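Would you mind keeping the following structure in view while I ask a few things?
The chains shown are only part of the set, and none of them has been moved.
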Amino acid sequence: RKQDTTTEIDESNPIMVSFKQFQIKLDSKHDKHERIVKLSRDITIESKRAIFLLHRANQDDPKACSIIEEAEGKLHEIKKTKWVDVAKELMHEDIYQFLRAYSPGLQEYIEAVTFLYFMKTKTLMSLPQMQSDLTLKVDETENSTEDSEITPVITELTVPVPPVEYLLGIADLTGELMRMAIRCVSTGSLDVVFDLLNPIKSIHDSFVQFGPISRELPRKLNVLRQSLMKVEAACYTLKIRGSEFPKHMLVNLLNEDHGG
Amino acid sequence: MALNESATNVFSEIRSYMNAEQDIREEIRSVVRDLEQHGREMLAVMQMVHQPDGLKDTSAITTKARGMFEEVKKYFVLISDKLPENQYYRFHDHWRFIMQRLSFLAAFIVFLESESMIGCEDCAQMMGVKTKREEGFHIDLDDYLMGLLQLASELSRFSVNAVTAGDYNRPVKIAKFLGDLDSGFRLLNLKNDSLRKRFDALKYDLKKVEEVVYDVTIRKLASTTITPAPSGE
């Protein structure tokens, strides 16, 4: 913002002169921090929206593909607009100095991207894959002179993904997988519920082996465990109910009920 | 490849990464522990200025403490060597506390020697570190500033003991110094919570010193008449 009012310091006082410089340094750091926080907040909101969207994808099969595409577009848009800016802010910096500023956005984004990836491939996106997703190619052609032939100038920017952030994002992912499973119970996509059980279980079992890697982990691990047990309970219920009647009958019944 | 298989692969890689980090942390923690012990000893040396004897000959004390800073440099080389490039802030919490204390000690020494505020450059140099991130293992500006605020508290106590030891002029100089510090910090838009909290304490430190000056003045003990600062200062 404005700093002009503060310029009228006593220039003869060496302490004031020093602090004038500190002010500039601190403000520039703070401003950068603020800008990143703001970007992160936007990324969080947009990522959450993409996740919301993805949850609608399995309700009616016909539209699923287009919804997934829409979500993919959303995420791509985030990359193009927000992450590029974050990457520029972080260029030549010690990213850990600003990690707290973009960590919430990063985790939510990881959650969204890995969720999408899971829906498409039924596998877990790895850290290197995630890192390459956040390695951005920016076309900076515009900056060159206008008249001559345009030679595309592509710069590669990177938003570093620390492993801990990746893990915390994955922990959150299981929450979404759980929600998807619960939803499938009511929509009658019973196979999907069972298909979701093992992935969550194996993420859970892997997490169990991590020591105290982050202050956030214990809480997230707890939530993860609860998610797992909710899906286990859902599978249990289906199994129990399925025991009374043949499964195909059940699926069709529920499909009809919702299709009507 | 189903998710459970992919998960196993994905996580095993990360686990070895985590183990490596854990090892670095352990090593840094061990060096920092020794440095903290050394810091405590330096502090003990500096505390002697509060004693009447020490007050009379502060230069002996500051000389000794300056000497002890040589060893500080070695510790920072050790830490810096263990640190992966560009990851200073990943491990910053480990040495933040001791670095603030060392800043304070350096600032205290400089104030006793020359009644002036230590610059960030000088402070860094005494510890054998840089001031700019780009140049290597450096001192964070916030930590340097925290050192200055710790100095303010110490000087408020020092002004009391100075008067007790019969040195009536020192409080006047300290009041001037703290007044300048206060104005300086007011310029800053402090976001850092611990810094802001400490800055609140500066108000009280300053007030205390002002009261000492008041006591000395009203009893006409100080030799210096308070003249406005000469323009050339």
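In this document, chain identifiers A and B correspond to the written order of the chains, with residue numbering beginning at 1 in each.
One rule holds for everything that comes next: a contact is a pair of C-beta atoms (placed from the backbone, for glycine too) under 8 Å apart; a residue touches a chain by one contact, two chains touch by 3 or more.
Worth saying up front: this structure is predicted, and the values here are computed from it rather than measured.
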Formula for the whole complex, using the labels of the chains displayed: A x2, B x6
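Going forward, only the chains that are shown with their structure count from here on.
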Rounded Å distance, chain A centre to chain B centre (Cα mean): 39
Chain B-touching residues of chain A, taken from the complex the two chains share: 6, 9, 12-16, 18-20, 22-23, 25-27, 29-30, 33, 92-97, 99, 118, 122-124, 126-127, 163, 166-167, 198-199, 201-203, 206-207, 209-211, 213
Chain A contact footprint on chain B (complex, rising order): 1-11, 13-15, 17-18, 22, 86-90, 92, 116-117, 119-120, 133-134, 141, 145, 180-181, 183-185, 187-191, 229, 231-233
